[in-house]
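Please see the structure below; I have some questions.
A protein chain is absent from this complex, but the other protein chains hold their places.
So, chain A:
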Amino acid sequence: MITFMNNSDSEEEPCNERTSLMSAESPPVPSYQDGLQASEAGEVQAHRKRRTGRSRSPNNIADGDMSDSGVPVRESALENEEEELTLKYGAKHVIMLFVPVTLCMIVVVATIKSVRFYTEKNGQLIYTPFSEDTPSVGQRLLNSVLNTIIMISVIVVMTVFLVLLYKYRCYKFIHGWLILSSLMLLFLFTYIYLGEVLKTYNVAMDYPTLFLVIWNFGAVGMICIHWKGPLQLQQAYLIMISALMALVFIKYLPEWSAWVILGAISIYDLMAVLCPKGPLRMLVETAQERNEPIFPALIYSSAMMWTVGMAKPDTAARGPSQQMWDAAEDGREDHRSPSHTDSQMSETRSPVPTRPITSFEELEEEERGVKLGLGDFIFYSVLVGKAAATASGDWNTTLACFVAILIGLCLTLLLLAVFKKALPALPISITFGLVFYFSTDNLVRPFMDTLASHQLYI
């Protein structure tokens, strides 16, 4: 939901190794870090961080480059250079976000197109109690609007609840919530998914093998997401979780309600992130005041830096609490995440679904990576999946929605580079996606079909 640029200074400090990657660049990091602790450097840092905010460059390459340029920048505080670096790495970050979003969408679309289960109507969730099997169009519209209102209010309540918990430092509660929800996602939903896929392809699997596979998958996922793990594995798990969640949404949300909910949630996202009293913004600001990262389980980060040799006592102390801070951070960054989290929580009736933990302690501000809330992944995938499921079996619509969402993401990242603060990632992409879906389905499809039947080319 939010592409967040890290404003907190805590990023520099927590070079805790949450995962054991990256040891190559550790030597330059400490010195840079120490240097950064200097007051004026800190400001430049913060400024730079703010600039890059969410972007983190891939570990090794960026590291070397960055540490070299870090010192002169620190001294001269060249805004231009920072801007230039921002833009230069901006493109890289866009690509770094394109890949996971694309992967998530591909997984969702592939599943929708092949596994019948996710397009069958087998009831609805309690959050959308009004059925859409009504005789009249007006009634159906009314029902979908009511469903949306209920869903959004559940999301708002959950978000506010999360913000309150965070404000009153009930970290253990939040942490437990996240763990429970990720447990449910990783085990239960994966089990259902695997079962349906096996059914579709008529592959037999015995229970012991199934148990072994799911146990390993789930256990490694829990460790990767909440503790340490290789970056790519973490990202892969986050993508898989988002895809699973999106599939659940696609299955259980009735048609019109889904579209209205998508629209309403992007409006909510816009308000929650940008209004001064919005819950997400308050979450972000609180986390910034406390210099804590947001929950790692709620956001996807494109790059991570962590130092292995930074065995400082304070970092050790921060270790255990890091998780919760990360979670909080996620909530912030995602602005949307909490709401998504909420919605997901409501959906799964469990604690916050694990959003990918993308919070990585950025070792250096050079390490720029972009963070995107898991909720964003989920809703993008819901849009594309719904397009694939319900657009008269047409691939053009799916493709058009896909391109629209990616362009929206590009624009959002561009705005991020310009404004340098947390931004909602949903509104632009979802608007484009919705516009393109409805227009392609109703306008372009007859045109292209007619062209194809006469084999004309434009």
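Please note the rule applied: contacts are C-beta pairs under 8 Å (C-beta built on N, C-alpha and C of every residue); 3 or more make two chains touch, one makes a residue touch a chain; residues count from 1.
As a working rule, contacts and distances are computed from a predicted model.
Asks: Select, from "Sorting nexin", "Gamma-secretase subunit APH-1", "1-aminocyclopropane-1-carboxylate synthase" or "Trafficking protein particle complex subunit 2", the UniProt-recorded name of the complex's unshown chain.
Replies: Choosing among "Sorting nexin", "Gamma-secretase subunit APH-1", "1-aminocyclopropane-1-carboxylate synthase" or "Trafficking protein particle complex subunit 2", the correct UniProt name is "Gamma-secretase subunit APH-1".
Asks: In the complete complex, the non-displayed chain touches which residues of chain A?
Replies: 80, 83-84, 87-88, 393-396, 399-400, 403-404, 407, 436, 439-440, 442-444, 446-448, 450-452, 454-458
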